[in-house]
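I'd like to ask some things about the structure below.
In this view, the complex is presented without one of its protein chains, the others remaining in place.
The first chain written gets the first letter, and so on, giving A, B and C; residue counts start at 1 in each chain.
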Amino acid sequence: MPKVTRRKFVQGSAVAIGGGVVATKFLFGPLETLASAGTTAQAGPVEDVIATTCWIGKQDCGMLARRVDGRVVKFEGNPTNPRNVGTLCPKGQAQIQALYDPNRVKWPLVRTNDKGTTGEWRRASWDEALEMVADRVKEVRDRDPKLVLWQKGRSKAKDFYDDAFVKAIGSSKLGHGAFCSDAGYRALEYTLGTHAVLHPDFRYCNYLLSWGWNITNAGGNKFCWLTWPRHMVKARERGMKITHLDPRLRSAGPFADTWLPIRPSTDLAMALALCHQLIEQDYLDRPYLKAYTNGPYLVSANGMTVTETVGEGDEAEEIPLVWDEASGRVTRTDEATDPALEGEYEIEGRPVKTGFQLFKEHVAQYTPEWAADITGLSAAQIRQVAQDFGSNAQIGSTIVVDGVEVPYRPVGIMAYHMAQQELGFQTARAMTMVPMLVGAVGAAGGQLSDFTWKIHKNYPKFEKLTVEDPPYDFMLNKSKYFPINTGFPGIVAKVMQDPGRYGVEELPEVAILHYVNPLNAFPSQQDYLDSYGIFKFVAVVSPWLSETADYFADVVLPAATIEKYEGPISATDQYTDAVTLRIPPMEPLFESRGEIEIYMDLCEKIGVLFGEDGYLSVVNKELKLTDTEFALPLDQKPDVRDIFDRWAHSQGIDEGIGYFEDPAKGVFVKGPVAPTKMYGYVNDPPFQGAVHRLYGASLLDAQRQMQEKGAEEIYWQDYTALPTWRAPTMDHSPPDYDLILISFHQIEHKQSRTSFVPMLAELAPGARLDMNPEAARQRGIADGDTVIVESHNAITGETRSLVTTAAFCDGIRPDTVGMPHHFGMWTHPQNKGQGASANEIYFTGEGYMTNTADQAFHVKVKVTKGGDA
Amino acid sequence: MRRTITVTLVVAGLALMVIGMLAAAPWGAESVADGDPTFTGAPILFVLGIGSVIGAALLYELLPDRFE
Amino acid sequence: MAKYSMVVDLDLCQGCRACTEACKIENNTGSGIFWMHVFRFEEGEYPETKMSFLPRPCQHCDNAPCVKVCPVGARFKREDGLVLTDFDRCIGCRYCELACPYGVNYFTWQSPEKSHYQDVVDWEDDDLALVTGGLVPPYKNPDLDLKYGEEQRYTAGGNHAKGVIEKCTFCVQRVEKGMNPACVETCPVNALIFGDTDSPDSPISHYLRVRQPWRLLEEAGTHPRVMYVGGKPPNPSLKEIERPKAEV
Partner (left out) sequence: MAVATQTSGSLLPQGVGRITRTWRLFFLGMILIAGFGLYAYLREVSSGMIVTNMRDTGTMGGAPWGLYVVMVEYFIGVSFAGIVIAAVSRVFRIRELQPISRIAELLTVGSLMVGLLAVLIDLGHPIRGVVNMLLYARPQSPFFGTFMLVAMGVLPASLVYLYLGARQDAAVVAEQPSRLQRLHRLWAAGYSDTEAERLRHRKVMFWLSVGIVPLIVVALSTEGLVFGIQVGRPGWFGSLQGPDFLVLAAASGLANLLVLTAIVRRLLGNTDRIGPSVFKWLGRFLLVAAAAALYFMIVELITLMYATPEHERLLADELIRGSYAWIFWVSIALMAAGLVLLLVQAGTRRWQIGPLVLASVLISTAALAERYLTVIPSQTHATLLPYEPGSYFPNWIEFAVVAGLFALGALLIGLFIKAFPILPLTDDEEVIADA
């Protein structure tokens, strides 16, 4: 494909305009004249195809844009892209309406009225708008770069260009992960070392615990929606069985072989009971537990692992001790030949137990009968799940994959956003222990997390958690509140309202919001209304005017949607390694621009584009171009296309970016992912050398430090070495708040970023409250009635309410109500009448976030008939 | 004469109706042609047929005596 | 002569409605119109609840009631199995719509310019028109303006004029280029299979050798060319949930 230049494009447009007038006149006039329109169509249009990458969702599917006279008429899946193999989801299809949406921000806007209310704007030139932002950034940055806060809701493709901006100016950075699945990420980084959450090896898996996985509607770890279901239906054709643990049946649709409607926020109890049962039914992979977990490590009565110091000074290393069955004595792990998994021993007269022994004793209290009361399931159902999981694991078996013999444990868990509950971190840890007990972690057919087994930098860091004294930074890093800190916009909002309470002295002054919409997309709307006005200056980079921009932006910079170069973008389907780029199917519409251009210009104006630590230099590092012949010169502003051309060459692609611009190629397929990379067991060394933490001594250590620094119990109570059940805080709400509100994802929408696309809004038009008919009838509510949903904060006593419409749904627990979470916006004409978002009545802060600073999406509510919709 | 004209018109009308009907509805055809009359405008024949029969009645009464 | 059919594998269908959207873009149908509708059903009381999905394109019946009742032959059956509407012939009586037991027909209640979501997005916006020429919709598919088939009739796409009927064409404009219909092409889990049942080597023929198909409302005697495998025929006890906003 030839490069799209503006001149070419304008020529194309001219033809299109001509054709358009003719078509408009004839097509919609009397039909008899259609013949002439037909002739025009046959005579003229220049048609071509551009290979590009979907922009609207999460997983960046490969697309082919069909163009007529330079105008995109349709996006279709790119068959050569392993990720989606020529298919597209409803969002991918409908995004063409988002592309052409005349309600996009067309040109830079500068606020002309006070903040905190609906914005009034004047049109500005790019130069003026960028200058305004640069001036404010420069001024604050000179005092303390950390007081510039860059916050991202969504950046697509590899985040090199935005990270480079953050690094070049040295700003603080805030993501949206704490609302997503980060508690799960932290739990796995802690437990296994991998940076991901749980998903199975669908190629061989025979028994799947679909644990809160929204199979038919939402994504999952690493992928958006499309690729997982493709794997899932193939596995089911092969005979895989699915047990679905979720308060709603809708999430599994017809794909649940067994539906276990678990009570929200009780997954930890379920996971602990499963561990109890796997031990009781003796489904234990002892060789795995001995060799790859800290189960054999000896733990003293104070809860700490007993170690021996080897070496001196900087070389010194603490090596844990185990009981060596072979020699019958305590030895260092590196010297033991057969460490004992269970048992009580003595070291110098003091009693010690193995970590696994402690685990076993700990879970002994969590019987199925105990869990049945909490989870709302029956003890028999829980036993059955454990038995199915254990028996299907085929402990001890192996399979040959691509010539490599790999342990074979065809059981796994698919879980994703369900980590976002108050006990999320420990829940995700306990859920990981279920496959650990049967040795399924990193096994063929078993429990995977990332696509390749990589150890995240947090894994060693979490061995020693540090808690410091105030003052803290506004994100509460290393604070007594969150020794493990995800970086939580909710807590930043809290801190900004009352910095003294959290021992914070300096607040951020300038915020650059990169396509993020806290006001609507984050729970506890009131906290954002109360805090974002405190920023002295807010710049927003976004294709649409977000609600946050509407209320708080000083300057809005219009970003392009799909019409820009972006990348590199992984095109893997988990089993094949491939990479691609986003190629603009047309010039950016209106005056919008690609983000890379925006950041380069902004850096130039701030004065950090060029030079050694400048933006371009960081880009070189991020794209691994530094010290190669393809490195960007540090003294001239490159063309965005040129950046990717260099990157492509650095990947050994001789055609450079031309390879990706050729629709016949488009995707650079490197080949299948080797089993030695995918399966932890057959890594070299196995599991990349990480010891899986069954017993979390450093968590207990952190708890003690927090207590010493005077943190409240609500912060330290869940820093326990082993996942420990307690009732969630929301259960302390008065009994008339007798329902649990959850929110859910619909396939037609991507968070709050698509509900204004007309075709998607047509399929999933607006908010509703899914209610069990029985529960509704008890409250005198009929299907379609307007209802008031009132939430209660068990800590502060605050109540919040919204009005929506009851939708009868037999596939939901009677004690649970659910709302789709895509609505509640107001800036786009399409938003009119779409109704409220559950985020308006969720709470954040104590009791409603995890101990790792992640948001919980559960709250107790009462639902009554009435209200004005 | 009057009778001849009338009878002719009635017979011709009925014939036209039958022809028009058959041409408009190619009974038994399975294909595409099923949708369309054998020739465009066949239904006009049917209409002319009806007109002819009704016209016959009119003519029978209205024709002046010299057509006797 | 090829005989085109579609198989819908309900064991695979995720009810995602990508097909619905692909169809709408490809055929430029207006708001509230779903040539390819995907039912989402719920049945049974908690906790014995079951869910199912059912994509519903035009069934392209071999014994099509709509073809039989069309007073002017605007609705016709092609020899390759496609049931099409000549929108240049249609008089807008909506008899086909009443005759069809599947509810696949849509009438153009208003002028096409107005029915493309124009209440919320102004496709004729001046700044947008610099690029699109003010086309409505901006993704207007030029293929739809051509004549197709041996008959050379105007049958492709939808929403051409006020007051005519439209429905799924199996994407005649794509089929004639040897491509799959848009819905089939986009289905993320390949639950839709399209092809020539007269050719023993076509994927659809292979499929039908392995799987036993059933048809929607078989008792109506319409002999649909759309076949279903897996799942089960719908019955009145199913409750439709998550209906799209079907308003014009």
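Heads up, the rule we're going with is that a contact is a pair of C-beta atoms (placed from the backbone, for glycine too) under 8 Å apart; a residue touches a chain by one contact, two chains touch by 3 or more.
The structure presented is a predicted model; accordingly, all values stated were derived computationally and were not measured.
J.: Write out, one label after another, the shown chains that touch the chain missing from the document.
T.: Hidden chain contacts in the full assembly come out as B, C.
J.: Which of these, C:50, C:68 or C:147, touches the one chain of the complex that we don't see?
T.: Counting the whole complex, the residue in contact with the absent chain is C:68.
J.: Return the single residue from C:15, C:81 or C:244 that touches the missing chain.
T.: C:244
J.: Extract the touching residues of subunit C with respect to the undisplayed chain.
T.: 32, 34, 37, 39, 41, 56, 65, 68-74, 89-95, 97-111, 162-165, 216-217, 219-222, 234-236, 238-240, 243-244, 246-248
J.: Take the complete complex as the reference. Which residues in subunit B touch the chain that isn't displayed?
T.: 21, 24-25, 35-37, 40-41, 43-44, 46-47, 50-51, 54, 57-58, 60-62, 64-65, 68
Keep in mind that, in the parts below, only the chains that are shown with their structure count from here on.
J.: Indicate the whole-number Å distance between the mean C-alpha point of subunit A and the mean C-alpha point of subunit B.
T.: 77
J.: Whole-Å distance, subunit B centre to subunit C centre, using C-alpha means?
T.: 41
J.: Can you list the residues on subunit C that touch subunit A in the complex?
T.: Interface residues on the subunit C side: 10-12, 14-18, 20-22, 24-26, 31-32, 40, 42-47, 49-53, 87-88, 111-113, 117, 119-123, 125, 127-143, 145-147, 154, 160-161, 182, 185-190, 231, 239, 241-242, 244-245.
J.: Quick check: in the complex, which residue numbers of subunit A touch subunit C?
T.: The contact residues of subunit A facing subunit C are 13, 16-21, 23-24, 27-28, 31-32, 34, 37-38, 41-42, 45, 68, 71-77, 84, 86-90, 92-94, 96-97, 100-103, 106, 215-217, 225-226, 229-230, 233, 236-237, 249-250, 252-254, 259, 261, 586, 589-590, 746-748, 756, 758-765, 772-774, 807, 809-814, 828-830, 832.
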